[in-house]
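Only a single protein chain was left out; the remaining protein chains are all shown in position.
Up next, subunit A:
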Amino acid sequence: MDAPFLTVRNLTKHFAPTAFSRGPVVRALDDISFDIARGQVVGLVGESGSGKTTIGRSVLRLIEPTSGEIRFDGVDITKLSAGPLVRQRRKMQYIFQDPFASLSPRMTIGQILTEGLDIQGIGSRRERRAKAERALAAVELPVDAYDRYAHEFSGGQRQRIGIARALTLEPEFIVADEPVSALDVSIQAQIINLLRDLQVRLGLTMLFISHDLAVVEYICDTVIVLYLGRIMEVAPAAALYARPQHPYTRALLSAIPSLDPLARQGRQVLKGDIPSPANPPTGCVFRTRCPVALDACAGIVPPLRATTSDGHLKACIRDDIA
């Protein structure tokens, strides 16, 4: 197996108060490490506030990480200076959650789509237009959308425009930050199918952020389960859904609505809310809500380690419950 396309090692992001403000240090991400192989789709799931978006933006260096290393095809992008970083950005793009906030109200779709080419100084005016129109075709929008404004489109169409914008620079890697959670269900399926089709056709590598486990199961090869800025479990999608190892993943999976009345009886409902990242629990961050926590869980931060041979990793000291 060749070297992974994207390698994240010990990524940490703390939001510290500045000279002009006060308050606690918010530990948004703590010691995050994972790999993505070329052409793979990795899902990132977790509750609100677990740090999904922070990871997505840090990986593209839209947020400066506090520490850690992000290797993109061998290049550590956390150490790139301004010039090389701008060139690197051609290869990596972001798809946003909210299709209403992600398109400028003052630009035509054509201006939005050619903006990246413009910034990167790629092509002549005519070539840029041609590329933008190809991107519109790729997301199945009519070419006459080019001269319109974003407010003339529906949520699903806007999300297609957002995807087209990410494609114009012909990136190798895309972070899709909950690309369907702002859309209604019928449109969600269209957008997911479109993303999947594009991913296969263009050979994209993708980090797919979502809190919808069903969507993640459908589109992802590997799933990372995040809780309070830490990775709880990493596994191939099939293995994760078939044999969840971590008590948090089990709770998440049992929260998926089921049509089987017998299955409902075994449901495991988490009590309380996710703790504040400004004041996380000691030891395992999940222990305050964990149904199988021991006293020992407060003492050590469980390392992420392999439990089975199929690439399944978990951060839990309870091997006896697996």
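Operating definition for what follows: a residue touches a chain if its C-beta (ideal position, glycine included) is under 8 Å from a C-beta of that chain, and two chains touch if they have at least 3 such contacts; residues count from 1.
Criterion: contacts and distances are computed from a predicted model.
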| item | value |
| --- | --- |
| Among "ABC transmembrane type-1 domain-containing protein", "Electron transfer flavoprotein-ubiquinone oxidoreductase", "Acyl carrier protein" or "Xanthine dehydrogenase family protein subunit M", the UniProt name of the subunit that does not appear here | "ABC transmembrane type-1 domain-containing protein" |
| Contact with the hidden chain (one of A:L11, A:A28, A:I55 or A:A145) | A:A145 |
| Touching the absent chain when the full complex is considered, from A:Q157, A:Q188, A:T222 or A:T288 | A:Q157 |
| Which of A:L11, A:I70 or A:A135 contacts the chain that the document leaves out | A:A135 |
| Contact with the hidden chain (one of A:R126, A:R201 or A:K271) | A:R201 |
| Touch list for subunit A against the chain that is not drawn | 18-20, 57, 60, 62, 82, 85-87, 89-90, 92-94, 96, 98, 101-108, 112, 115-116, 119-120, 131, 134-135, 137-142, 144-145, 147-149, 151-153, 156-157, 160, 162, 165, 167, 169-170, 172, 190, 193-194, 197, 201-203 |
